[in-house]
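One structure coming up, written as structure tokens, with questions to follow.
One protein chain is absent from this view; the other protein chains keep their places.
Labels run A and B following the written order; every chain starts at residue 1.
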């Protein structure tokens, strides 16, 4: 459980840093940077909790507020060094979406939704923080336009969750393996430069 | 009831196709296209359900997920042919907003809201899927800028609903006639090229 907590913190930090960098690119002020960082880190979970009508996680757990605030301060101070951390950030971000996907799926199951909806909930948890970040930065959300395997990795991991659930795997194994599926699909896609099929290939 | 189901499906399909076309215009990837299509079709109803604190319809009814997914695939494959369908799309879209408006009004009444709020709820149900679509595509929502009679048709249809309700018309009649009001107002406005008054007429 302690490992999970540490990994979860690293995920929140990665999302926060990605928000800070987006906000700085738009030359936002300090308040703007903090809000974008915050929204990137908790936006997906907030939309999830609104949709399933559950209490909003960050409103009942100080952990997020503090982690995001401290990370934001550090990210602003060391923003010129962050470039060298790109690989670390990719790693944490990928860990982040892996965990958020599986946690989202489990919240959906708890709330009584069926598998296909839970897959959607998991994917929303993991990806929509970034969508809200991009909207607030006045950009078309990056996950809608890059042909990157990002949301697709979440969908596959969440699907793996339900396949294992139907095969009566133990809950812990399902959790870990689904997260590993998300992580591996995204990492392998980046390493081997695999993307979604390009539907614009034969066009001007 | 069967007729209503078929008409409802056509409405969802029309909204889905309009989402697919917007997303393709922005050259989004496959995931982006699906999300924009989905949001266009269910966004208005989702905002409605959040506001009245009801369960989100598409999360409890597979019909939407499947209809949207299948329509999206077809719309992508036949996207170059869709141009010839423009009239059909206009027809379905207008049917769509007519039904969504009346269903929204009835949901509002059920939840105990007063007439003017129910008119707002009906209009939001019908129009805000398109608003979210345009925001995700990084555009000012088209219904805010075109002087088109679109939301106005919904408002008039929803108002007709309450006039008939006060005159003790039978529920079925109210449903059908209100939907016809929305449909006719929009169609006639387009045919006779009638728009909202232009407040910028005397300006540069």
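Everything below uses one rule, namely that a residue touches a chain if its C-beta (ideal position, glycine included) is under 8 Å from a C-beta of that chain, and two chains touch if they have at least 3 such contacts.
Quick caveat: nothing in here was measured; it's all calculated off a predicted structure.
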Residues of chain A (touch criterion as defined above) contacting the omitted chain: 23-24, 26-33, 35-36, 46, 50, 53, 55-56, 59-60, 62, 65, 76, 135-138
Contacts of chain B with the absent chain, listed as residue ranges: 50-53, 113-114, 116-117, 120, 131, 135, 138-141, 143-148, 150-152, 195-200
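Definition applied: only the chains that are shown with their structure count from here on.
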When the Cα trace of chain A is superposed on that of chain B, what is the rotation angle, expressed as a multiple of 5 degrees? 120
Could you put a whole-Å number on the gap between the CA centroids of chain A and chain B? 31
